[in-house]
Structures are given as structure tokens and as C-alpha cells.
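Encoded as C-alpha cells, here's the structure I'll be asking about.
Every protein chain except one is present and positioned as in the full complex.
The block that comes next holds chain A.
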């Protein structure tokens, strides 16, 4: 629909309905560009049939920052935008950590760090040879601190899961650093790894679309360190 360098204003406004952020500052949401570009240009999804067996799966592992994902799912018509106005209330299906059983389009319940990538590996194994669906999991650079990710990175690399993409949103919040760079750690384990920024959505979309025939893909997205909770 659009491949400009910014997220459309109506989508940013939807994020603001979640956060109550009157400044409408998209840089406060490190995942917004990635999630928007994924749903606008990359993923094959069916808002009218969210359980379609051949849908691409997007797993928000970094579940403590769901505002962008909620806003984009509402923008794509998975659920009414009115749901965004009372997030985490008693009557709302949308919480500060998403629950897949409550929200159309949410593929996993997440919030505790380090669960999405191992689940994504199993999902990719389960879909491989049965569907053309891709599995795209979003993690944070600090989330990679969790050792469960190291297990999953090795397994996915060794199994050559070419239907799996791990997007690392690097907002420079990791706690002890990743000497050699994050992408290099995936590459060493047999992944195709790329680094990309968020200013050029066409380049971001190209990186997120890219797959390799015999190996999983890691896309490390550099974003400014923002006020959003670390991970």
C-alpha cells in the first residue's frame, strides 16, 4: 500500500490510542516500523480468516511492547479499533502482554522473555513440508540475553529452517553487550544474517522478504534507543 519511509499517520494515531501518548512520537515505539512493514508489505495474512492454515505466522516474542502490534492488527482489520481504547481493563481482550487465545491475529501469548524463538522453531518444523507459510518472530536485543534463545538459534541453524525469520529489533538495551555484533552470532550458527535500519521502508521490506533456500534468516533492525521499556 505504501513504501514511504514513515508509518502512515492513521496507524500512528492507533498506537497513540493504546498508549495515550499525545505526542504521537513513533520513535517511542521501536517495533512499529518493523511490524507495520511486515503487515503492509511482507506477510501473507487473512484478517477475515485469521486461522487460515497457510497464513504466515508473526510471533511477537518481545511481548511487553504490544502497542505497535495491536495498532497494526487493528489497522489491518483483525479486530475493531475501539479495542485499543481500554487496553488492560477487565473487559478488554488486549493486555500489556498479549494472549493468543483472546486476540485474533496474535499467534502466541508472550511477555516472559525468551519463549518466542524456541516456539517459532517448533512451528517452522511443524509447517515445513506441509505449507508455504513463513514463520517470522520478533525479539529484542536484550531479550537475547535469555539462554533459551541460544538453544533455539543453534537448533534452527543446524536444521536449516528456511521458512523461519528472526527479526531482532536492536534498540541498544542489552545489558552486557554482544561482541562481534548480533548478526554475526546468527551467521556463525548457520543463519543468513542482514543488518538494516528503519528509515527506508523499501529496504526494510526487502530485508524482511528475503529468504535463503537452505537456512533460516536473521534481520537485525537498528533503531534508536528510546524510552520504551528495555528488551
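Here, a contact is a pair of C-beta atoms (placed from the backbone, for glycine too) under 8 Å apart; a residue touches a chain by one contact, two chains touch by 3 or more; residues count from 1.
Criterion: contacts and distances are computed from a predicted model.
Determine which name in "Thiosulfate oxidation carrier complex protein SoxZ", "Phosphate transport system permease protein PstA", "Protein FixC" or "Transketolase subunit B" the UniProt entry assigns to the undisplayed chain of the complex.
"Transketolase subunit B"
I'm checking contacts with the chain that's been left out. Which of A:127, A:193 or A:221 qualifies?
A:127
Return the single residue from A:66, A:105, A:118 or A:216 that touches the missing chain.
The missing chain is touched by A:118.
So one chain is hidden, and I want to know which residue out of A:41, A:92, A:148 or A:211 touches that hidden chain in the complete assembly.
A:148
May I ask you to list the residues on chain A that touch the chain which is not drawn?
Chain A touches the chain not shown through residues 53, 99-101, 107-109, 112, 114-115, 117-127, 129-130, 147-148, 151-152, 154-155, 159.
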